[in-house]
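A single protein chain has been omitted from the complex, and every remaining protein chain is retained in its original position.
The block that comes next holds subunit A.
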C-alpha cells in the first residue's frame, strides 16, 4: 500500500474548471463524543459489542467479496486485515476490560482503537502508518454500527483538498467549508443537485457519477480534477501532471485577466454601455455577485422562500430577506421577481386544491397562481414594498401572456400601496414595475405591454421552449432547442424595438445571457442589460468589452 495506484476515472462534468489537490475522502464517520454515553451494565454493553463485531465482519466480508470480484486479490487483502483486527484477542480483551471498568461500549471501543492506532504510529514506519489507518477504519465502522449513522464533519477538512464523497446532501453542502475545497468528486448526484449549484456558484470544479470513487481513491491521493471534460487523474504520471500544471496556470492567468477588468465599466469596444447584472436565488449567490462587482441584480428568484415548508412565508420573514438583499446591494438596482412556481417547480401546499395537471408548463403557474391566490400575492407585494426603502428595488411579474394580467397585477400592487399608506408604513412610492417577456404572446404584443411597465426582461429559457414547442429536457427533441433560431431572434428584436420606442429598457436574464458565444448577438439586437449567472459576470464582461455593437448584421 506504500505505492499509490495511478488511475484515470471518468464521470460527468458538472462544474467547470481544472484543479489539483490531495484527496479527502468523506467516510460517514460517527462520533462518540457527541451525545450522552450511558452505561447499561456489563452484560448489556458486552452484548452490544459482540453484535457490533458480528455486523462489522458481515460488512467487511461483503466488501472483500466485492473487491475480489471487481478489483484484485491485493485489494481484498486489506479487508482480510480488517477481519483479523476484529478477531484480535488483545483488542477484544482491552474493550472487554474497559467495559468491565464501567465504560460504555462506544467509549471502550474508541479508546482501545486509539491505543492500537498510536502504538502503530509510534513505530515511525510508513507501512505501520498505513496499518494504523486500517485500525482506524475498523474503529470507525464499529462506532458507526454502535451509534447509527451520523453526519460527517465537513468543516475540519484539510486545506486545498479535493473532496471525494458518495453524494452530498444539501445540508452537508451547506455546512462544508468551501474555501478549503479545490474540487469535488462524487459517485452519485444529479446535474441540478444542490451540490452542483453550489460548486458552480463558487467556481469549484465538480465531477459526478464517478463510480466507486470513495473506495478507489484513498485519502491523500493526488488528484487532478478536470471539470471541463469530466476526468479525474489519480496519482498522475509526471508528464500528465506537468501538462495540467500548465493548464491550471493558464486558467489562473485568465482569472487574473478577469480580475483586472473587475472595476471597468461594461462597454462594447465601440463604446455602447451595457448593464451587467446577476441572477441570484439565495444569499450565497448574492455574495458571488458582489465579489464579481455585479452592477445590479437583474433577476432575483423568490421561490427559495416558499420551498421546503408547509405554508407560505410570512410578510415579516419575506421583508427581512428582501431588505437584506437590498441593503447589501447598496443602492444598485435589484429586480425581484414575484413568485414563479409551477411547471417543474411544484410547491405541494400551493397545489393541494389543484391536483395533477396534464400540461404543467401550460398550466397553473407563476402570475396565474398569484392572481388567483391574492392572499399570497399581496403578502409578497407588501413585503417587497416595505423593503423598497432600503435600496433600489424593482418588482417584476413573470409569465405574462396578456395585457390584462399586467393590469391586474398592477392593481393589486396599488391596493397594497394604499394599505401601507393607511397603516402609515413607508415605502418607495416610485418603485419601478416590469415584466418577464417569456411567452411568444408577450413578445408579439410587446408594443402594448411596453406602455404599461417600466422595463422588460426577456426570459429566453421559456421563450425558446414555448416558441419552438420544444421541451429541452426531453432527449428525443432537445436537438431542436436552438436559441439562434430566427423565430427567437425576431421575437427578441421585436421586443427590444417596441421597448425602445416606448422609452423603456430591456434586459435578458435567460441562460443565453451567460453564454459568451450568444452575447454578441444580444448586443447587436440592442439589449440594454444582461443578467447572468454570478460566477460568469467577468467572463461575460470580457466578451462585451471585445464586442463591436454594430459590426455585422445577424442573419434572421
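In the analysis below, a contact is a pair of C-beta atoms (placed from the backbone, for glycine too) under 8 Å apart; a residue touches a chain by one contact, two chains touch by 3 or more; residues count from 1.
By our rule, contacts and distances are computed from a predicted model.
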| item | value |
| --- | --- |
| Per UniProt record, name of the chain withheld from view ["HPr family phosphocarrier protein", "ABC transporter permease", "Multicomponent Na+:H+ antiporter subunit G" or "Cytochrome C assembly protein"] | "HPr family phosphocarrier protein" |
| Which residue of A:46, A:63, A:81 or A:261 touches the chain not shown here | A:81 |
| From A:24, A:49 or A:91, residue that would touch the chain that is not displayed | A:91 |
| Selected residue (touches chain absent from view) among A:128, A:304, A:371 or A:448 | A:128 |
| Interface residues of subunit A (partner: the chain not displayed) | 77, 80-81, 84-85, 87-91, 116, 119-120, 123, 125, 127-128, 131, 135 |
